[in-house]
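Everything below concerns the one structure shown next.
Removed: one protein chain of the complex. Kept in place: all other protein chains.
Moving on, here comes chain A:
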Amino acid sequence: MIHLKDIQKTYHAGAPLHVLKGINLDIEKGEFVSIMGASGSGKSTLLNILGILDNYDSGEYYLNNVLIRDLSETRAAEYRNRMIGFIFQSFNLISFKNAMENVALPLFYQGVGRKRRNELAMEYLEKLGLKEWAHHMPNELSGGQKQRVAIARALISKPQIILADEPTGALDSKTSIEVMNILKELHRDEGLTIIVVTHESGVANQTDKIIHIKDGIIGEIEENLNHDASPFGVNGYMK
């Protein structure tokens, strides 16, 4: 599904900052993976490259056997739209659109008609238990509800990969559990490939594979099949 080979990335804001120093990584279809690391370790940069939001300097990135490199903005937009669903820490809902319109937005860029779009959006909102909130504006929703709207939006275009950047970062522990449970269900029931970036070991513990990243290189890759074996206890995430 995802094949990274010697990905390098340097930022040139003032002094050059070598963020990714040769990342080699393979993620198979249907995996539920977390990328863990301290802040500044390069985990977010890696996720942005995976999401074609940012480019890389050297190396190779294959997504679904397509080489993602030097794409035009239009092509990149198309790939993002069809293949990738994003979940952000700060939700990134459009403030002047209601929940349903926010969810329907990716379909707008696929050219799906208005009626069909809104039907689908309602379907996904219902799945996430937000049917009654469909016509509410984002500022009328709680953090957990906003993130669920964002998840619905990420799912509506039926992407192969879900990229979640600190999805619980702005949530309290209770809603964090809810959100992680949703992601787990999506993985289990729909077989989606999910990549979660986090610095919280409790969140990472919910995933099947934990990729540790440190100073721009991949450290340990941990298989994590027993989600309850964490030292932080059952159903409890460290916050």
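Keep in mind that, in the parts below, a contact is a pair of C-beta atoms (placed from the backbone, for glycine too) under 8 Å apart; a residue touches a chain by one contact, two chains touch by 3 or more; residues count from 1.
Criterion: contacts and distances are computed from a predicted model.
K.L.:
Given the options "NADH-ubiquinone oxidoreductase 23 kDa subunit", "ABC transporter permease", "histidine kinase" or "Catalase", say which is the protein name UniProt records for the missing chain.
P.N.:
"ABC transporter permease"
K.L.:
Check each of A:Lys5, A:Lys97 or A:Lys214 against the chain that is not shown and name the one that touches it.
P.N.:
Only one listed residue reaches the unshown chain, and that is A:Lys97.
K.L.:
Since one chain has been left out of the picture, which residues of chain A touch it in the full complex?
P.N.:
That gives, for chain A, the contact residues 48, 51, 53-55, 73-74, 76-78, 80-82, 86, 88, 92-97, 105-106, 108-110, 114, 153, 157.
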